[in-house]
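One chain of protein is taken out of this complex; the other chains stay put.
On to chain A.
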Amino acid sequence: MSTLPVMQAKLVLLGDMGAGKSSLVLRFVKGQFFEYQESTIGAAFLTQTVSVSDATVKFEIWDTAGQERYHSLAPMYYRGAAAAIIVYDIQSPSSFERAKSWVRELQRQGNANLVMALAGNKADIAEKEPEKRKVDADEAQAYADENGLFFMETSARTAANVNDLFYEIARKLPRAEPPTPAAAGVTLSAQRQSQRPKSQCC
């Protein structure tokens, strides 16, 4: 256990404002949830370490603000990131569109090893009141498959899938060290390259 290699991974959360980026991170890092989460200004930096089977991953998480006025500063936060979680609110089609545009923007950056995850947040609401769901999980899954993303519906409130999301990312991260070679990153990049033109579908 103690001999596992520790790798650092910069992870950035992107998405429309109010999608629940900060709530996801807070749930993951501190195990907390607040009904009223103040909007983030700029970006918050948090760290959390997780252990997966072959490595200990120390996430350096950039929880960015969703407001559009910060958009031009986003590259500052996602530059050099090893992973990105693009968050949307399953009640809001526009936040899903925004998520897609984030995906496109990240694809344009051409970081072949970037692990991208799509998170449909606030899934607990759909469980209680299905009529509030506006973005279909299948639709999102299809989009994710098409673009080589890894998709999960999460709920920061109930903590459903939150840790899974991060652990899955930790597993998918390309292992730089020779002792732990992993093919995941390569596969993703191949997909990403081929799928790029299709992302115009919306």
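Note that a contact is a pair of C-beta atoms (placed from the backbone, for glycine too) under 8 Å apart; a residue touches a chain by one contact, two chains touch by 3 or more; residues count from 1.
Everything below uses one rule, namely that contacts and distances are computed from a predicted model.
Enquirer: Given the choices "Density-regulated protein DRP1", "Vacuolar fusion protein MON1 homolog", "DNA-directed RNA polymerases I and III subunit RPAC1" or "Translation initiation factor eIF2B subunit alpha", state the protein name listed in UniProt for the chain not shown.
Expert: Of "Density-regulated protein DRP1", "Vacuolar fusion protein MON1 homolog", "DNA-directed RNA polymerases I and III subunit RPAC1" or "Translation initiation factor eIF2B subunit alpha", the absent chain's UniProt record names it "Vacuolar fusion protein MON1 homolog".
Enquirer: Where the complex has a chain not shown, which of A:Phe28, A:Phe96 or A:Phe150 is the residue touching it?
Expert: Counting the whole complex, the residue in contact with the absent chain is A:Phe28.
Enquirer: In the full complex, which residues of chain A touch the absent chain?
Expert: Residue positions of chain A that touch the missing chain: 6, 17-18, 22, 26, 28, 30-32, 38-49, 51, 56, 58, 60, 63, 65-70, 72-73, 76, 163.
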